[in-house]
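Removed from the display is one protein chain of the complex; every other protein chain stays in position.
We just call them A, B, C and D in the order they show up, numbering each chain from 1.
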Amino acid sequence: MAVADLAEGQLPEQSRGRRRDRAVRGIGLGTAGYWFTAPAIILMIVILIAPVAIAALLSFTDYSLGNDGADWVGLENYGDLVGKSTYTRMIWATATYVLVVVPASIALGLGAALLINSVGRFGALYKTIYFLPVMAALLAMAIVWEFSLHPTLGIVNDSLARLCGTGIEDVSGFFAEGCADGFPLWFGDKGYAIWTICFIGIWQAFGFNMVLYLAGLTSVPRDLYQAAEMDGAAGAWDRFRLVTWPMLGPTTVFVVTITTIRSFQVFDTVEAITNGGPAKSTYVMMYAIYEKAIQHNLIGMGAAITVVFLGFVMLLTIAQRHLVEKRVHYA
Amino acid sequence: MAQIGLNGITKSFGDTIVLQGIDLQIADGEFLTLVGPSGCGKSTLLRIIAGLEAQSGGDVTIGDRQVNRLRPSRRDLAMVFQSYALYPHLSVQQNMETPLRLRDLGFWERAPLLGALLPGRGAKLDRLRANVREVAQVLEIEHLLARKPGQLSGGQRQRVALGRAMVRKPVAFLMDEPLSNLDAALRVHMRAELAQLHRALGTTFVYVTHDQAEALTMSDRMAVMMDGVILQLGAPSEIYRDPQHRKVAEFVGSPRINILEAETDSAGRVAAHGVQLQRRAAGCGARVSLGIRPEHLSLACERDNEGWPFTPTHKENLGADFFLHGHVNGGSTRLVARATPEQAIAISLGQEVRVRPDPGAAMLFGADDRRIRFLEA
Amino acid sequence: MAQIGLNGITKSFGDTIVLQGIDLQIADGEFLTLVGPSGCGKSTLLRIIAGLEAQSGGDVTIGDRQVNRLRPSRRDLAMVFQSYALYPHLSVQQNMETPLRLRDLGFWERAPLLGALLPGRGAKLDRLRANVREVAQVLEIEHLLARKPGQLSGGQRQRVALGRAMVRKPVAFLMDEPLSNLDAALRVHMRAELAQLHRALGTTFVYVTHDQAEALTMSDRMAVMMDGVILQLGAPSEIYRDPQHRKVAEFVGSPRINILEAETDSAGRVAAHGVQLQRRAAGCGARVSLGIRPEHLSLACERDNEGWPFTPTHKENLGADFFLHGHVNGGSTRLVARATPEQAIAISLGQEVRVRPDPGAAMLFGADDRRIRFLEA
Amino acid sequence: MSAAGPVQGSAAPFSEALKHAVLILGALIVILPFYVMVTSSFKSSHEIETSSGGVFGSQEQFVDEYCVKLGNERDECLRTPIVFNYTEAFRQAPLLRYLLNGVIVTASIFLIQVAVALPCAYALAKLRFWGREIVFGLVLFCLLIPVHAIALPLYIMLAKAGLTNSYAALVIPWTISVFGIFLMRQFFKTVPDDLIDAARMDGMSEFGIVWKVMLPTAVPALLAFAIFSVVAHWNDYFWPRVVITGNRDLYTPPLGLREFSGGADGSMWGPMMATATIIVLPLIVAFLLAQRRFIEGITLSGMK
Partner (left out) sequence: VEIEVGYPYSHLFDVTYEKIMESFKKEHPEIEVTFRATYEDYEDGTNTILREAVSGNLPDITMQGLNRQQVLVEKGIAKSLEPFIAKEADFEKDGYHKAMLDLGTFGGEVHGLPFSVSLPVGYYNMDLVKKAGTTALPKTWDEVIQLCQKMSANGVKNPMFWGWNITGNWFVQALMWSQDKPIVEDGRFTIDSDEGLVSLETMKKLFRGCDMQNLSWKEALASFSAGEIGMMFWSTSALGAVERAKGDFELKTAEFPGIGQKPKGLPAGGNAALLVSTSDDPERLQAAWTFLKYITSGLGAAAVAETTGYMPPNKAANEIILADFYKKNPNKETAVRQLPLLREWIAYPGDNGLAVTQVIYDGIESVVVGDQDDMKALQEELQEEVTDLLPAPAKGS
């Protein structure tokens, strides 16, 4: 099955030469495998697969909580998904978020990991600080960000405004406009809202990627750097190109997969701050599901989005895997 | 001109002194081996030559240039690592090209897309590819050029690592236990190949190993290191035959040299476990050690009272030879003697025989472990 | 009673057949070694004996019990693994206790807290601790009992692994390349220790290795496996002297046996590269191979036209001996001959000498690689 | 430790300083909301809404309207912001109770997840049985399913079982962590087969192997997984909100935040930020304690 080999590759099966996967079928362990996987399988089916199946079924109905039954409406919900501009914007918002947050948080995570790895001191301190956002409750943090990004009172615009009059407005168009007409509304301006949400997403996620990269870096053989040095790779960039980046390939595949899945699942910030607005510019899929199914009690519609959502994530993961796989070396 | 000179090299990591003043002149085209037990500082010394590690004191010269502050990539040396350190994501071809690209192409020419647009790049690439092919031919790895290191066997990887070192035509090759990851049979084979390669290239080789067999078989000269100093430097046969230090004698040779406690009497006559040697040594009344290699012990089968009474407890069959392990005089002093298969079969375990040293083969070491010469008769 | 019997054991993984019918009777108290190149199925066979892998066909018997369907832990065998497989989180003491606890304590007695309350448990524990101490004494690892495996050197871990196997006093020890992770010197040392241990315990040892030196030095009998079949089974010296198969001859012995192409004429006379042997073989007009071990080639220094013209290209110094590598007749057939240091020094590279086989030492192999006997003169 | 291996001495002090400059700038941006959070927790509503008061607030006393509304005299209702915010966090939202719930819930989730995932991961990594690849495929598929998306069917199922408004409702949906299975499987793949065989030879049952051999060797990976699991469920707001509709005694810490979010009436920022600060503290402490082995665990899990 496609999904199976999908992750099989992201996992470097440490197949040291001839010593292959020697999982065992010895005497007297015939059924152990089934006993051990059974609880997990049952729970997976009951807790994850069954609800998905229910959702898939419901997506063809107009079920609404509190009603006695539901009518079979066929593909009507899916038709709406294709037809209504709201859902076009939903796809846009989601795509924007994923396409911005995934590369940016990975690049920043990698950058931070490399820097932290190369400085002599305070590495642990930076690491802890950068990991803070991962640990904080996103809900609380969303509230704080909303606060900090208040158009006039927030610490961000306040700090920006302090720079006015220093001549910076002559240099930067952004400042020129901001100093004259006020700095952006961030969450209230549909030109900024999704980017601001992206920013929070990056802020929250990159520390996680950093930790993964730090872990990846520890397993890059030091020999290789020395070999590169002997080969004449004198510059940091050459060594990065020749050794670090390729050796981090498997880590990157893992990071990309996890970050993509997580970005698709962005929800807390949108729910807490923008509720999908303004003008549906931050109407990401998870929020759409929530809004339809839970807030508006249109469970059929919510289920339809859920199904589409799962389809998207799966397609993307598979596609990404096929694109990336050929370029990645698994040690 | 590629002599390498080490003058008073010292190195310490924090408080631990690893090298305590190494002086060594390596001639152009020489195959020099650094041997010594694990942890004696061989790798450290090699890495100092390469520039991968900075010495704490002393000078490194290559040719007649002092290179103390030169980056590794500028020293024009090539290094072969124990782990091969091949770039696992690059094909063999690309692995071998890398040092050439880094040397011959400019920064922009190496850039992924842009580089392809620069004029003159194609010609350079062709040249360096030809270069790689040539080396691959020499090493007989042409058919592997398209593979990745992961698809190669140990010996093939070894050769690719060599190839990557060779393409640059460096002034010297530095090798840090390049064979230790191979299995026994392949190791023996590669030993011969390396020696051959050295003869063919005529370049300086500095070779680190803790396996004395490698050192003995390949090198022009070998330096035996212990605890950060070079105990003896010389041709392998000289070191085997004529060790200047008990530790050298013990380190070189397998099975280990037999060491027997002995005394010199006032006349300088040496006696060990009741047997007196023919030759005499200077000095008197001192406790000394007598070293005799297993192949220099002969069985004196007839009970003619010559040599030591020896009770073999274990026969070690190596196919071509047997080693007899046993005790001297029924005591606790262990002794190993070499015997032919025919001799060995005739002897049964636990049955006392006599062994005597071949004339002139025994060596004498003082209490300070230094060699004591016998007086010429 | 601990003979181990293997009758027609076959094993395949999916489509690949790994063992093609192995018959082998291992006597009580014997030290039997399974040797063979990597991938020939040695480990698989051992694991089938242990019960860790189920055979596809055939029977395993231990004593006179058929154990095909018996769990590994019930077969009363102990296994020592290449990687030692010590429990990293347990101390040496605990590691060695584990098999005893599992065997001697009941389920409830092993329970973390509750167990301590059960009567009789203390006494059992004392007994098994004494047991462990005893074994530790034998192996000289008493002072290590409190350490974790991570704090031990390779040789010490090796001994702990042995100890864990020994405490149970199993009917046989199975060992899968137990020495291959050790460095050369330690390996030689442990070889002797293992042999000694075997003699002391008198238990059956089944020992897997791909290192022929280990097989030769330690075993009572060795079985040479290739591609899932046992090619020859016999005492080490017999296998070395009298291989029944060309592959066995090539596998056993270092450096490798020299193989020369030869023909038999109609009279059964064997000639290789222009030299005719004294002895004759049955069969005629066939292409055969002549195998001569390096130590059975003597230098015929004077140009008396005896033997093959031999041009040495490389002298390999092993201290006690030299191996001369070179070509026969100036052609491409390679040959290795053993020489003493004295002889070797006298020979210069590239200078043609003559070598001849020691009488009666050459072996003949047919086109099917099977041994062809010379006719008794 | 320099990734590239310093050649002669350490890197140039200038570039080192530059790196620190970049890192510090990044750290400032990262820390900004935490700064806002902590300082807000020191201030009065008025200072927060008008963005005044500096870092610690003026600590000027203010009138607690709640107290006044209950009919007390204004003088009795004067409060010092910092004291008010933190006491309010523990009084209005019985945060101690919530924290305890958080501990109970996250701990049970983690323990059950481990109990379920470990044998499964072991079987997937080390046992050969028919259907193993299918099970692993299932795990990978489930990795893609966000629980938010299937919250409603789940809720209904729990409701039908009569389990809403209970610890069970908070715990059950998370008892299966496919991520945990995935992670532990990766880790177990790196455990040598020999170790397992040795345990079998010693007479250990498969069950014994999982808990007595694999579990102790997997401690670093478990630690990594613990951080993922605990962080996620300690901070989860969505699910408790869906299933806990009855007694407030079952609230988890983040729900404490909503006690102060007042919709049309405006929120009580001070106590809210105090609550947020208190909620995040235990995690930071845990991370600091586990940091080293955590990264080691990720490394060993081959999560790359």
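As a convention for this text, contacts are C-beta pairs under 8 Å (C-beta built on N, C-alpha and C of every residue); 3 or more make two chains touch, one makes a residue touch a chain.
Note that the structure is predicted; figures quoted are calculated from it, not measured.
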Omitted chain - touching chains that are shown: A, D
Residue among A:K127, A:H150, A:R239 or A:R262 touching the omitted chain: A:H150
Contact with the hidden chain (one of D:H20, D:R97 or D:R258): D:R258
Hidden-chain contact residue, picked from the options D:I196, D:I209 or D:M268: D:M268
Touch residues of chain D, complete complex, unshown partner: 45-46, 48-51, 65-66, 69-71, 92, 155-156, 158-160, 162, 164-165, 241-242, 244-248, 250-251, 255, 258-268
Residue numbers in chain A that touch the chain omitted from display: 62, 64-67, 86, 146, 150-153, 182, 185, 187-190, 273, 277-280, 291-292, 294-298
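We take it that only the chains that are shown with their structure count from here on.
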Whole-Å separation of chain centres (CA-atom averages), chain A against chain C: 55
Centre-to-centre distance between chain D and chain A (centres being mean Cα positions), rounded to whole Å: 17
Sequence positions of chain C contacting 2 or more other chains: 38, 47, 52, 71-72
For chain D, residues contacting two or more additional chains: 5, 7, 197, 200
Touch list for chain B against partner chain A, complex: 47, 50, 52, 71-74, 77-79, 81-83, 85-90, 98-99, 102-103, 110, 148, 150, 164, 168
Complex contact set, residues of chain D against chain A: 1-5, 7, 10-11, 16, 19-20, 22-23, 26-27, 29-34, 36-37, 40, 48-51, 116-117, 119-120, 122-129, 132-146, 148-154, 157, 172-173, 175-176, 178, 181-182, 186, 189-190, 193, 196-197, 200, 206-207, 210, 231, 234-235, 237-238, 242, 253-254, 257, 261, 269, 272-273, 275-276, 279-280, 283-284, 287-288, 291, 294-296, 298-299, 302-304
Complex contact set, residues of chain C against chain B: 38, 183-184, 188, 191-192, 195-196, 210-213, 216-217, 236-237, 240-241, 252-255, 293-295, 313-314, 316-321, 325, 338, 341, 345
